[in-house]
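Complex shown without one protein chain; remaining protein chains in place.
A, B, C, D and E label the chains in the order they appear, each numbered from 1.
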Amino acid sequence: MHHSVFMEEIDAFTYREAIAAGAPIIVPVGSIEQHGPHLPLNTDVLLSRAMGERVALALGGLVAAPIVYGYKSQQRSGGGNHLAGTTSLDAATLISIARTLTLEFARHGARRLVFLNGHFENYQFLYEGVEQATAELALRGQDVSAVLASYWDFVDEDTIEEIYQGSFPGWDVEHGGVLETSLMLHLHPELVHLERVMDLPPAQLPRFDVLPVRPELTPASGCLSSAAAASERAGQTLLERTSKALAESIGAEVAA
Amino acid sequence: MHHSVFMEEIDAFTYREAIAAGAPIIVPVGSIEQHGPHLPLNTDVLLSRAMGERVALALGGLVAAPIVYGYKSQQRSGGGNHLAGTTSLDAATLISIARTLTLEFARHGARRLVFLNGHFENYQFLYEGVEQATAELALRGQDVSAVLASYWDFVDEDTIEEIYQGSFPGWDVEHGGVLETSLMLHLHPELVHLERVMDLPPAQLPRFDVLPVRPELTPASGCLSSAAAASERAGQTLLERTSKALAESIGAEVAA
Amino acid sequence: MHHSVFMEEIDAFTYREAIAAGAPIIVPVGSIEQHGPHLPLNTDVLLSRAMGERVALALGGLVAAPIVYGYKSQQRSGGGNHLAGTTSLDAATLISIARTLTLEFARHGARRLVFLNGHFENYQFLYEGVEQATAELALRGQDVSAVLASYWDFVDEDTIEEIYQGSFPGWDVEHGGVLETSLMLHLHPELVHLERVMDLPPAQLPRFDVLPVRPELTPASGCLSSAAAASERAGQTLLERTSKALAESIGAEVAA
Amino acid sequence: MHHSVFMEEIDAFTYREAIAAGAPIIVPVGSIEQHGPHLPLNTDVLLSRAMGERVALALGGLVAAPIVYGYKSQQRSGGGNHLAGTTSLDAATLISIARTLTLEFARHGARRLVFLNGHFENYQFLYEGVEQATAELALRGQDVSAVLASYWDFVDEDTIEEIYQGSFPGWDVEHGGVLETSLMLHLHPELVHLERVMDLPPAQLPRFDVLPVRPELTPASGCLSSAAAASERAGQTLLERTSKALAESIGAEVAA
Amino acid sequence: MHHSVFMEEIDAFTYREAIAAGAPIIVPVGSIEQHGPHLPLNTDVLLSRAMGERVALALGGLVAAPIVYGYKSQQRSGGGNHLAGTTSLDAATLISIARTLTLEFARHGARRLVFLNGHFENYQFLYEGVEQATAELALRGQDVSAVLASYWDFVDEDTIEEIYQGSFPGWDVEHGGVLETSLMLHLHPELVHLERVMDLPPAQLPRFDVLPVRPELTPASGCLSSAAAASERAGQTLLERTSKALAESIGAEVAA
Partner (left out) sequence: MHHSVFMEEIDAFTYREAIAAGAPIIVPVGSIEQHGPHLPLNTDVLLSRAMGERVALALGGLVAAPIVYGYKSQQRSGGGNHLAGTTSLDAATLISIARTLTLEFARHGARRLVFLNGHFENYQFLYEGVEQATAELALRGQDVSAVLASYWDFVDEDTIEEIYQGSFPGWDVEHGGVLETSLMLHLHPELVHLERVMDLPPAQLPRFDVLPVRPELTPASGCLSSAAAASERAGQTLLERTSKALAESIGAEVAA
């Protein structure tokens, strides 16, 4: 039977067949976070899910239901968690979610997992949760392994040059900027309001964090760089190349 | 500006306007749980979200991004957490999520929250998390209150009689049965495979739990009662009346 | 040697002999909770302990020292945790107690446990603690199982009819009402002050919870239904039939 | 109205009157722990409760329902937690119980609490829980204080000399020995089996702990010193003088 | 009185005077981690402490006792936590330490803190702990703020060029390489064994993590890049310029 790659949309019997056939599970990890006046709050969920869909298709895997809420937005990568709309979990909760899902998918019989991250701040907490779970499974003698990846780490230099034309501001300030906006224009144009983009210069943030956050350091848009140069076509390019690079890069791990 | 009632689909600026205008926030709480061979794994997410949408429209509210993963399926209400496909969080994690979201929405300025539950086993853990958060907010002098409701508690006796015609098996075994299947037929017919329904007699379960679960007590379908009598029309009736009763019942609380 | 069924009253050497002979352990779980002006604060402890004694006698078991303090009283089942006298633990603590006691009795060599609940609100938290412990024991290859039961689930329809004569208000509002008061009149008449019963109509509570609790929804007595119809004789009937039904129902599990 | 000093035995209305009148609350803290072949498993609960009763009578206080299960028995003070019958909580759980009860009694309006310890190993964990709670209450501006005391610290030198006649082995090995057995003979003679006392020399334990415990270091009786010299009369003397010293010593704190 | 800038070496009375005078507190955060055959296990502690000393001297601050043990070494930045010698805490513990120290120094009266990180993997967990503490302090109305910085973020481009001469491998693989070895040669030459340096090519690590770690991906030295080009002089340059940049950069925050 042909079925959706999204675990959410299939029934348990179909799911069990896919797992029994060795399908790896891709877990998209997003956030509910302000992305300026032009992008919806669940941008990170949608992008990690779309990348996950393509990786799953390439690798014969399933896309798990997403981890919707992520770790607190930090000022230097997401504007800061003081902003309304941004709705975040603390470290312990996100760690528990990552740990528990790893153990649950292992209980189902899955042997290869991929946590596909779409929100900069999540990474270390996913790592901790997955590390705890895989260590526990190894003690039990179970051969389960997990890949952790942030999708932007698979955008190659040529693509950056092609899209940003020398003005790439760095991944940490790519929040609500060209990358995310282009991808959204390609995937969910109805949710993007380009006319609301605030075309501000990139945020000037110090090389350190200060807590409590000093709100005046975040631009009025909440974005750390401008999305004015975004385009649907750049989005298509980014989606295709990045998901292809991802699938190639982690393919050997997942097939092992 | 007219906008979606789904928080996920709107941008942060629009969200802030809605909150400033006093919109209550409805948080759908579901699960990723086997629902037999005929319903998708995220049935509880879809149903709580659909009920939430109608309540939000009636009360001028917003629907938050859902809590996707829920508490462990228990044998007497969901078949048991030993079944593959069912993917659950433990108590501490779900409590933390409920507590944190309450505090985050309060930080945004929301004063009235509704946790709308679509998975039997979640309730007490949501209660604990929301209790902790509202107690903390009260200590700070903030007027924030939250309603907790499971949608099936708002199906009235007449509707039960009309739909089940005297064969209502009780809410605890309404798992993958007539209620959920009818609602899904109405809302997401493309995700329902009626031809795969296993028409088994209702599960015979003891008046106690035993742990570890004895798997032989769960019917082969994973459902606790048969969905054979489900219909799109019953689904429409259930959705309309239940969401209306919900909105009326909690309306006064939310407006206070 | 003949000995008490109460673990508390026997010495460790006698206890070890009973465990070695295969005695199941019954753990009564109560609460310290207001039960109106006519019942003592530890009513739930006394009733679960008395039920446990009879079950232990029927099944050759031991009654463990009780879990005295229980989960927070909820307004729709116990009047609410805002009331003075009600002294409760939070979820994490009760979960830990249930988990730890399961592991400790397993360490002693006990293979069958029964958590016998006498306070509505405890159930899901006991479940979580026992689930964690039995899962851990199963991973170690230990054959230990636990039954979880609330005693009122074993009161049969005929007895309800006989005692309530058609006016049964439902278990959730049976707080400080006819059931508990009758049982106490039979077991501990010196602790019951019938002349202080406040004969109020049953509480009218919504189908949802609201937090923080709205105190005005709880009757002035703190009870959710009136105990005016309680009698020592009804208590004797309830105790005998319910403990017999309990012992019969869980007997096979415990002997397995 | 004259009433019991035991919180467990009174109703909520009576309890509230006592608290309103300024009654301090004495919380007995025990354990379920092997005490050799001659004493019951709940010896520490019974003794802390009996001391608490006398202190409450002297100071116009109430005795709370006991903390029944205590911290793990340690080899140098209780024989070790490897022994069957000994049923213990871990540190986090006992800390939470102490913290929560302090907050709950403060919520009721109590201003002076006494944690009266009857199990050597509990002390530091009670301290932590009470410290957390009182610090939190102080931040809220509430004047609540708590005394922590182990009852044997109030046995004076003369009484030790009188009872042990020069053979006092030290409090740490007073486990199941003369002190506890004498007190039990006075308070609960029906639960003491003097004929089962194993009259062994005091345990020879190193000045350090080793984990896992080396079981051979604990005497076969499980007691760390012999109870052969115990007497009802010594028990009466100990109870009277110790509870009097306790009440006098903490009286000023509790009245402040 | 002239005194050491190291909190550890001064007495409490002197410490109180410094705090009363407004001294910021610099908390060095290190790790016990393998750094190849040529550097000691506490390299990260020594380097963060040395940087802290210079910052404290520049800003009139005190250096707190270090956080000695850090978060688990990750393969892509520290070789991996499977290596013997590397001795790490999990996330929850490090978060608690950062949170508690922030609250403790605030209790002392300190208003400006700096967590100066010397181990790549620590950062996000320090952030979480400090975020929790500063949020709590802000709720209490206390003006306490904290800076979080990793010292290598203050090495400027010119210095990198000067020292690495075009062969800079990136901060993530600067583990046991030129930077750390040069700094140690300058600060603690007696602890460096240059003759034991294994001059291997930089580690080739994927753009993702895989757990459990695949040990064969870490070079035999445990270092991710070669230290063969290290020199005392480069260490002096790095120490002077980096600590100066740090002090200048955070000076305004700390003085606020």
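One rule holds for everything that comes next: contacts are C-beta pairs under 8 Å (C-beta built on N, C-alpha and C of every residue); 3 or more make two chains touch, one makes a residue touch a chain.
Small disclaimer: the values here were computed from a predicted structure and weren't measured.
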Not-displayed chain touches, in the whole complex, chains D, E
Among E:Ser88, E:Asn117 or E:Thr242, contact with the omitted chain is made only by E:Ser88
Out of D:Val5, D:Ile67, D:Ile97 or D:Ala146, the sole contact with the unshown chain comes from D:Ala146
For chain D, residues touching the missing partner are 72, 74, 81, 90-92, 95, 121, 123-125, 127-128, 130-132, 134-135, 138, 145-149, 153-154, 206-212, 249-250, 253
Hidden partner sits against chain E at residues 7-16, 19, 32, 34-42, 45, 64-69, 83-90, 92-93, 96-97, 100-101, 104-105, 107-109, 191, 193, 196, 222
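Throughout what follows, only the chains that are shown with their structure count from here on.
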Chain clusters (touching), chain A not counted, are B, C, D | E
Rotating chain B onto its identical copy chain D by a Cα superposition takes an angle, to the nearest 5 degrees, of 120
Residue numbers at the chain A-chain B contact, same meaning over half shared and different meaning under half, come out as same
From the listed C-D, A-B or B-C, the one duplicating A-E with over half its contact pairs the same is B-C
Whole-Å distance, C-alpha centre of chain B to that of chain C, is 29
Separation of the C-alpha centres, chain A versus chain C, in whole Å, is 47
Chain A touches at least 2 other chains through residues 90, 92
Chain-chain contacts, ordered by label, are A-B, A-E, B-C, C-D
